[in-house]
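Before I ask anything, let me first share the structure, which is written out below as structure tokens.
Partial view: only certain chains, each at its native spot in the assembly.
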């Protein structure tokens, strides 16, 4: 199994979820993050005091999928999340040794 | 109505025999206490009331910009009113617009206007001039340039609101002694129809927010919206009962009618929602309350408490269908339903005022008391307001778009107006 971690633009979340549903990837976990990379931040001023804000709001999506589904999952994410502008985000893939479904102890691929 | 007679009388007095006026008019401190209190309540309706009601309904990235649109009116309209707004609304003029006597509040001081100081009357009216444009902002929330908004409101207040006030309350042709006397106790036409219809026009002109309706745009903080709605309800007592311009029995009627209509509208909206959507919601309850308050505004000093319950209920149900069904059908994006609640609710109220008005309460009979003319007048008045506000707004927004641009860039809309228009973020939670 592989863990696919995608950092995307918040306003792209709905599209990405549609795309994944499209290819039958249901299981996923999502949370809000702030990210920094090449995308320029913006200036904020509070009572004359300037702040350079370069941690921008992003959404992180994690999906653990069987190794043989990584390809399509990744491309589904990439295509649906892309705007072509800096800040679109990244996808990271790593190994997962084991997966267990708490409810009934199902293991690995069955648990996804 | 009450206002008109009172103040047109005053104007006459001022013109012809100030001495006499001074003689017959004396300040009643009870009345003054109530109208000062009411003025404070009406300001509270805009800030924090309306600002929270609207701010809680937008997405997190736009709350500050949304609240700022209301807050800015508290500053902008005040200066406009002080310099020329009040004068062109209430100093003697023709059927459509007032005169220049009160420019820079010249001659507006502590002397009695009716039973309250002229300044008290002026500032009470000012609070209405603040909230009316603020109501419009609900329609273009989350996508309009702050600068464009300021320009628009300045022009709109000058060519739409001020004349409307003069026509209906300032001695113009829709007021008591005018050609087309309409009953509008506290602003069904002047405030709600004018702002609601203008809201519709702008939302059509601007087009939808990016991602609407596919993307999820749920209210980001209903707790804030709830606070706002409750403060609107409380403040509305000043809005309607204050419009009696005295702490008398009529004020008591307006106060009770206001409360009853709000309550009935809450039930009306929730019942329909419960049946149609399966659950009664908090957002539905507070929206219904506002719809009822809008509906009773023109009628509050003319009908009985039991009539108020019917008017409120009707406003709640009708507004629900406009907001939940009609809007979806027509597919325009009135972000926060400024039209669906104020335009529609105001129209319902204006018409029903002509239906229910009772001579024994506000001195004017309606259709139910056999005076069909009043219903016609009020309907005509509402129609006229629709036309005037609609056309004027379209022209104004079109020109501003041409000369300055009204909508933010796609990128700015994605990032949010708080950061792009004001360089701030609301929460560091």
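Per-chain residue numbering starts at 1, and chain names A and B are given in the order in which the chains are listed.
Here, a residue touches a chain if its C-beta (ideal position, glycine included) is under 8 Å from a C-beta of that chain, and two chains touch if they have at least 3 such contacts.
Predicted model, so just to flag it, every value in this text is computed and none were measured.
Composition notes for this entry: the full complex, per chain label, is A x3, B x3.
Following the convention adopted for this analysis, only the chains that are shown with their structure count from here on.
Here the spacing of subunit A and subunit B, counted between their Cα centres, is 45 Å.
Considering their complex, residues 9, 11, 14, 42-46, 53 of subunit A touch subunit B. By the touch criterion stated above, subunit B contacts subunit A in their complex at residues 211, 214-216, 414-415, 419-420, 423-425.
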